[in-house]
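Some chains have been omitted; the remaining ones sit where they do in the full complex.
Order of writing sets the chain letters: A and B. Residues in each chain are counted from 1.
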Amino acid sequence: MSKARQGNFFEDFKPGQIVEHATPRTVTAGDAALYTALYGSRFAVQSSDAFAKAIGYPASPIDDLLVFHIVFGKTVPDISLNAVANLGYAECRFLKPVYAGDTLSASSEVIGMRETSNRQSGVVYVRTIGLNQHGEPVLGYVRGVMVKKRDEAASVPPPLIPQLKGVVEPEMLGGAGLPPLDLRSYSTALSGSPHRWGDYMIGEKIDHGDGMTVEEAEHQLATRLYQNTAKVHFNQHEQGQGRFGRRLVYGGHIISLARALSFNGLENAFHVAAINGGRHVAPAFAGDTVYAYSEVLDKARTARAELGALRLRLVALKDKPAAGFPFKAGDQYDPAMLLDLDLWVLLPV
Amino acid sequence: MSKARQGNFFEDFKPGQIVEHATPRTVTAGDAALYTALYGSRFAVQSSDAFAKAIGYPASPIDDLLVFHIVFGKTVPDISLNAVANLGYAECRFLKPVYAGDTLSASSEVIGMRETSNRQSGVVYVRTIGLNQHGEPVLGYVRGVMVKKRDEAASVPPPLIPQLKGVVEPEMLGGAGLPPLDLRSYSTALSGSPHRWGDYMIGEKIDHGDGMTVEEAEHQLATRLYQNTAKVHFNQHEQGQGRFGRRLVYGGHIISLARALSFNGLENAFHVAAINGGRHVAPAFAGDTVYAYSEVLDKARTARAELGALRLRLVALKDKPAAGFPFKAGDQYDPAMLLDLDLWVLLPV
């Protein structure tokens, strides 16, 4: 039998199965610098040790989405090497800050499975936990992914569909996942905007203005940085003969671009606390210019008096400025849409 | 009113106004590694802790131009988001070394303004100071930038044109901005050349030989690393419809390429002490191959007996080797010229 990994097929998964993923990863100042170079993010807490320390962090924490991508990358060889489609995320919570020098590892539990009607594939639901070197959870999320069957005739377990929360409850946000913060020392001059939690209203939409064109080298560097080995992102020789004729950009690259663009209008949303759900509406390719806007879906207090939560729809668009806030016409997404992400961010009250 | 920043227009500035810029930034070994990967710089002091410590630095300092770009990047959202043109730099001095772990912030004072004759824009002169986390100035420079008016009819202050030195006095160089150095331990075998300050003559020209082709991904990575958000560098969707049809390369990227190329012939010019002036003669685009040469305009002793200063004209050319030292024909720059930079560098005597 070949020693090279072929990845798991639908019938290789079992409900309740726990997979420990390979390649623990120490996150460093080098990763943080690359993340800045790849997306241009400018949130002060993640950019400055001095700013982060002034409000109570021991050091500038690693960007929440960089933690997400690294943990996600570890799951790919076991969970989605034979994926047909990534169906989305749920119940994603950032549980503890990660600092340069921390080592991340990950494991996933199969919490649901259902065969698709054509019997060629099935949906696997996994709950993935990212841990630091002390064994403390730093991130948890559920992912649904459609995986090919190796053998159409293989028998499969009865359907098990997990009950997932559509929205993480705001009282679960901002708790032990953050150090004690003293936001009297939070400088809105340095953070780039006077707009605090109280200044945002439900229904408000924010055009983040800028557009960012994606290059092949950029998304490849990013996706390798996350040690994500999904073939579709790297192999033009094979993709050139496929459906799109091109390498697909890792969906997480678009999430990070949209989040970085969202700084312009959400400068004080310094922490992504949870991702309630998300959908990659269309594939992205090198050459696409990504624009983004946010809509405030909800506001809530958190477990901490000094921190408020905004529930946002973060939309990424391709080659279309966000000025008109395109979304859906009826059931159909606007053809320019790349990403429809539902997340909680925290701001000083 | 939209929360997304539109940037300041000419009539938003006032003489004497001081702007504190957003997003303090901790500079790390990750940034230094990316800087090396982007330009291939090889000056021993910035490349090796062991070399730097041997001559008296506490550690290898961050490349002077990386400090410049990070400070410059912070000013963009406040000063030049609506710029028509960057007119140049003056009185730029590197005041203190920056080390990995230092946090940079920046503020600018408006020291001059004049409306252009067509009343559609005006020139704003700002003096920008970069500070470390101890509040110590690490960099100061003046920049003139032509900024659009929001409203042509807006009334504006009377013209105020700052008196700027054409050249930083050499006695201001090499002072408290450097730690005590013991250059007896400076190894010219390790630095790459035996040529010290005394070996260069006024009028001497040095062809730096190599050419470096710029890729879109490279200048975008660089410019985001500096958290510089100027739209023209990143948005092909918009730029494709504009005057050039292409993304513009950040001018500072060309400065850093030229400086890195200048290692070949100026191996011991280990510190950029000052930039007397500079002009981006023509825009640069991905695909351009950059060549460089230097001309020694002047030589001087500095505040330190062991350090000599060379005043250089550093010229960057596009798709044309530097062998013939093209410069001007009459008043016109050679059509291949990208950059005409006037700077002071320090070498061991």
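Quick note on the criterion: a contact is a pair of C-beta atoms (placed from the backbone, for glycine too) under 8 Å apart; a residue touches a chain by one contact, two chains touch by 3 or more.
Since the structure is predicted, the reported quantities are computational estimates derived from the model, not experimental observations.
The full homomeric assembly consists of 3 copies of the same chain, 2 of which are present in the displayed coordinates.
Please note the rule applied: only the chains that are shown with their structure count from here on.
Within the complex formed with chain A, the residues of chain B that make contact are 2-6, 20, 22-26, 28-31, 33-34, 77, 100-101, 103, 105, 133, 215-218, 220-225, 227-229, 231, 234-238, 247.
Against chain B, the residues of chain A that register as touching in their complex are 28-34, 36-40, 42-44, 47-51, 60, 100, 189-193, 195, 199-200, 206-213, 215-218, 221, 264-267, 287, 289, 319.
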